[in-house]
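All protein chains of the complex are present and in place, except for one that has been dropped.
As written, the chain order gives the labels A, B and C, with residue 1 at the start of each chain.
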Amino acid sequence: MPETQSTPIPPQERIGYAVLGLGELTLEELLPALRSAKYSRIRAFVSDNKDKAVAQALAHGLTERDAYLYEEFEQLEARNDVQAVFIVLPNNQHREYTERAAKMGKHVLCEKPMATTVEDAEAMVSVCHQAGVKLMIAYRCQYTPTHWAARDLIDGGELGPLKLMQSINGQMQDDPSAWRLKLEQAGGGPLPDVGLYCLNTLRFLSGEEPHEVFGYLYKPDGDSRFAEVEEAVSWLMRFPSGLEATCMTSYSTLTTRQLYVLGEKAALEMNPAFAYENLELTVKRERGVEKLSVSQPDQFALELDHFSQCILEDKVPFTPGEEGLQDQRIMAAIYKSAQEGRPIQLEQITKKDAFRGSRPQGH
Amino acid sequence: MPETQSTPIPPQERIGYAVLGLGELTLEELLPALRSAKYSRIRAFVSDNKDKAVAQALAHGLTERDAYLYEEFEQLEARNDVQAVFIVLPNNQHREYTERAAKMGKHVLCEKPMATTVEDAEAMVSVCHQAGVKLMIAYRCQYTPTHWAARDLIDGGELGPLKLMQSINGQMQDDPSAWRLKLEQAGGGPLPDVGLYCLNTLRFLSGEEPHEVFGYLYKPDGDSRFAEVEEAVSWLMRFPSGLEATCMTSYSTLTTRQLYVLGEKAALEMNPAFAYENLELTVKRERGVEKLSVSQPDQFALELDHFSQCILEDKVPFTPGEEGLQDQRIMAAIYKSAQEGRPIQLEQITKKDAFRGSRPQGH
Amino acid sequence: MPETQSTPIPPQERIGYAVLGLGELTLEELLPALRSAKYSRIRAFVSDNKDKAVAQALAHGLTERDAYLYEEFEQLEARNDVQAVFIVLPNNQHREYTERAAKMGKHVLCEKPMATTVEDAEAMVSVCHQAGVKLMIAYRCQYTPTHWAARDLIDGGELGPLKLMQSINGQMQDDPSAWRLKLEQAGGGPLPDVGLYCLNTLRFLSGEEPHEVFGYLYKPDGDSRFAEVEEAVSWLMRFPSGLEATCMTSYSTLTTRQLYVLGEKAALEMNPAFAYENLELTVKRERGVEKLSVSQPDQFALELDHFSQCILEDKVPFTPGEEGLQDQRIMAAIYKSAQEGRPIQLEQITKKDAFRGSRPQGH
Partner (left out) sequence: MPETQSTPIPPQERIGYAVLGLGELTLEELLPALRSAKYSRIRAFVSDNKDKAVAQALAHGLTERDAYLYEEFEQLEARNDVQAVFIVLPNNQHREYTERAAKMGKHVLCEKPMATTVEDAEAMVSVCHQAGVKLMIAYRCQYTPTHWAARDLIDGGELGPLKLMQSINGQMQDDPSAWRLKLEQAGGGPLPDVGLYCLNTLRFLSGEEPHEVFGYLYKPDGDSRFAEVEEAVSWLMRFPSGLEATCMTSYSTLTTRQLYVLGEKAALEMNPAFAYENLELTVKRERGVEKLSVSQPDQFALELDHFSQCILEDKVPFTPGEEGLQDQRIMAAIYKSAQEGRPIQLEQITKKDAFRGSRPQGH
């Protein structure tokens, strides 16, 4: 299934972004991928290190004047060529920069997880509404052709009624000094970082919302990496339709990113399910196993361009702040369950895609 | 890894079995597979249908006199060429026929699940001890070269410390009249039937025993198949080492038999993990994914021959009654958890392979 | 696709076979597999070693009197319970024992390759015709459900018009004393032994006959294994429809048994294509790759039972002597091409399945 490579729109008509944060994700994944964006262009870099920001600006054909320190963030207000910000900062700074951007009338694309607390997530939704700017959570996996092919198979009835879902997202986090291991900055351990993909993608594929969760937290003694946050979480979810899901996430395993959706008639496997590239989608039926060919354009460009199109056409993004808030609520319930040793009820929601906005183009 | 095809020992030196029950499992799987047994031979058939038993006797080169009705079971006492019985009856009859066989001094190979209650399982262990006969639960998956290759990889440290395990065993049960859907006969729904494979095989692979479980039961309204037993169970298990497991089983899905064991350095996937043939074992490492070639002799012949060898050499079977009893206790805890909506504690057991006997030959 | 496990017909109604030759193939593959035969039973063993024959007779529930030396072969004439012979001898003995069996009125199932020369193959066809006995060449791969599923996909138009075919069958032959390395006994090296599978199975799948071949022979200096026969052969074949095929066979490689059939719309891969078990059939289409689930009963039992059914119902076997003769002619042309350094023409045959008899039951 070849992708139609339409010619990008001219640079000057694209939505201009300021990128906040020059960590590994930005440098290794985002920036290389964004070269293939068609509706978006980077116009400014914001960092706590001016030299690093200047280097990136020059490497992207910009000038020294397009590099800012965080304390200079408000200078962007005057930049009409910067309509939006892309927040790629530690989780606990998402709220502050969302508020500061909204105050300047800039639209906000925010990396997942949305925040470190339900309260922060609620505030972010609220402030953007009040400021009349758009807020989107950067859930890559709701924008790739492969994930949409999976969802379309389910929606089209190929699997029959869904019965069981299962997902694992684990990796090795072996740097004890990483901010992802600090509770205040990260808001948790592997759950909000990688486990969130299991949660969010299963919600996306089924369109359903869990009404009860039960979780186990694993926090080993004597491992300095896990002094503040958990090493692993395993959890169960029940959905109103009778669908059940088991998920696992860990910071102490071989990289594993898989999901499995099992219906009465067929099953669907994605493995890897959450990787930046080389996603694989397999359908299992009684007659055999089919691995589908789906085009795999750069994922970050797809989500960025969706947000740009929503800005250009004044639409609600497919994954607005409300979508991130719902995940935040479920994660809070999983943590509460693990702490109290009992299942936790969530609001019963039976509407499909209850928190999502307008469909990304092409899906 | 080619299997050495040793010449079978002469028929007259082999352990003679009476097969109890001529259901689908016996006819479609057991009897064809047993043709490749090397230490075992079938000497008698016991059924509630004399014609059916006679037909099988003749097809196996035996005579009409080798066919018995259940009420004639005790006539086998006089048959010196029948040293053991293989019980392939509905679950709630396992105890009765174990007791009757033990009374005759016959060794007992009993299909899984061992029983429908913990009490029955305990009684079976006890009666066989007292009678001085051997009792083995027919856990196929503890006897195949593929499962042993998986266990050896784990034991050899190839995966690093184990962290997460996950398994699904689901299939479609669409005959509402099946005895497997009757609570009294089956002792439960998919959990004791197919979910037991997840539980038992994860215990075998890790050698560990869970100390806490939490389960969700799904029983849909208005589906006559699930008037007595559940449609699906999802459960979590925690192990003393910090290892966690999620499992799912269902009677309303495409056939799915998979397991996944994830360590710090590598992971191991079996898919199918519990099928009668064509098992696949894959090791996932950072450098790539390796599918191993392991010889796949007939599984039923392997377990039967192990029991015969234990009788010939007077050894404790690798999966004695105690092994089945432990599964029975864990399943009872899962049901209890689901009914009471809370996690259930189990006895803390830290000894490896706590309930297993002598290793099967060749492993 | 589950196989229907019909109850075998009673032993006394089955076709009785005398097995000639107790080499590795007989002991490791044939005899274990034949336990699942439903229309056939073994009644006698013929060998150059009486002890070996007796041991097998006893292991199969027969008596000492069912073991014969080759010079006693004609004693089988009086055995009414032996209607057929299965010749599993070195290739150059196939003709002699076919002639001796035909003279006794016994039907002949002969291992492939049929013979070591075209002349011998012609004589075998002729003598069986004159004696009114059936002759079948034991081409396993024309009797498995997996190969028939592949053929049915082609016949059903799933691939569109066939364009290219490719096959490799290679393995390591490292015993310099093996009879397979003696030109007189084997009639050639890997070509008649394993390369024949490529040739025969591509002919079966397409139903077409090549009209021209070109081959390269590789015979290394100084390797005592290849003093008489070739190490490897690579050859091209052209078919009247425009279809082309490339094949390779070798005695100096990792075991490799694969074939690939490529059409306008789709392709079909079998890998392994010629193994005794765990055959894999994959269909490749633009939308993705599908691995089919096909039941895999014992292959040797299938071919043996087909021959028994042909005897019971007086039909021409699907792979009669003429089928083997055609392969013999093509192999002779490949050798001639390699020796003369030029392509060799074969008779133009446009009829589909030109040399095959009645379809095996169930296909």
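Quick note on the criterion: contacts are C-beta pairs under 8 Å (C-beta built on N, C-alpha and C of every residue); 3 or more make two chains touch, one makes a residue touch a chain.
Everything numeric here is computed off the predicted structure, so don't read it as measured data.
Peer 1: Based on the whole assembly, the unshown chain contacts which displayed chains?
Peer 2: Over the full assembly, the chain not pictured touches A, B, C.
Peer 1: Given the contact definition stated above, which residue among B:71, B:286 or B:340 touches the chain not shown here?
Peer 2: Considering all chains, including the one not shown, the answer is B:286.
Peer 1: Considering the whole complex, which of C:51, C:286 or C:314 touches the chain not shown?
Peer 2: C:286
Peer 1: Of the residues listed, C:45, C:260 or C:335, which one is in contact with the missing chain?
Peer 2: Here the residue in touch with the unshown chain is C:260.
Peer 1: Which of A:27, A:289 or A:354 sits in contact with the chain that's absent?
Peer 2: Considering all chains, including the one not shown, the answer is A:27.
Peer 1: Of the listed residues C:252, C:278, C:296 or C:358, which contacts the missing chain in the full complex?
Peer 2: Only one listed residue reaches the unshown chain, and that is C:252.
Peer 1: Going by the touch rule given at the top, which residues of chain C touch the chain that is not shown?
Peer 2: Touching the missing chain: residues 159, 161, 163-164, 166, 168, 170, 172, 214, 216, 218, 220, 231-232, 234-236, 238, 242, 244-248, 250, 252-256, 258, 260, 262-267, 284-286, 341-343.
Peer 1: Against the chain that's been left off, what residues of chain B make contact? List them.
Peer 2: Touch with the absent chain occurs at residues 1, 286-293.
Peer 1: Hey, which chain A residues sit against the chain that's not shown?
Peer 2: Those residues of chain A that touch the unshown chain are 5, 7-8, 10-11, 27-28, 32, 35-36, 55, 58-59, 61, 277-278, 296.
Heads up, the rule we're going with is that only the chains that are shown with their structure count from here on.
Peer 1: Please give the groups of chains connected via touching, computed with chain A left out.
Peer 2: one piece
Peer 1: If you average the Cα atoms of chain A and of chain C to get two centres, how far apart are those centres in Å?
Peer 2: Centre separation, chain A to chain C: 57 Å.
Peer 1: Between chain B and chain C, what is the gap in Å from one C-alpha centre to the other?
Peer 2: Centre-to-centre distance between chain B and chain C: 39 Å.
Peer 1: Provide the list of chain A residues touching at least two other chains, using ranges where the numbers run on.
Peer 2: Residues 286 of chain A each touch two or more of the other chains.
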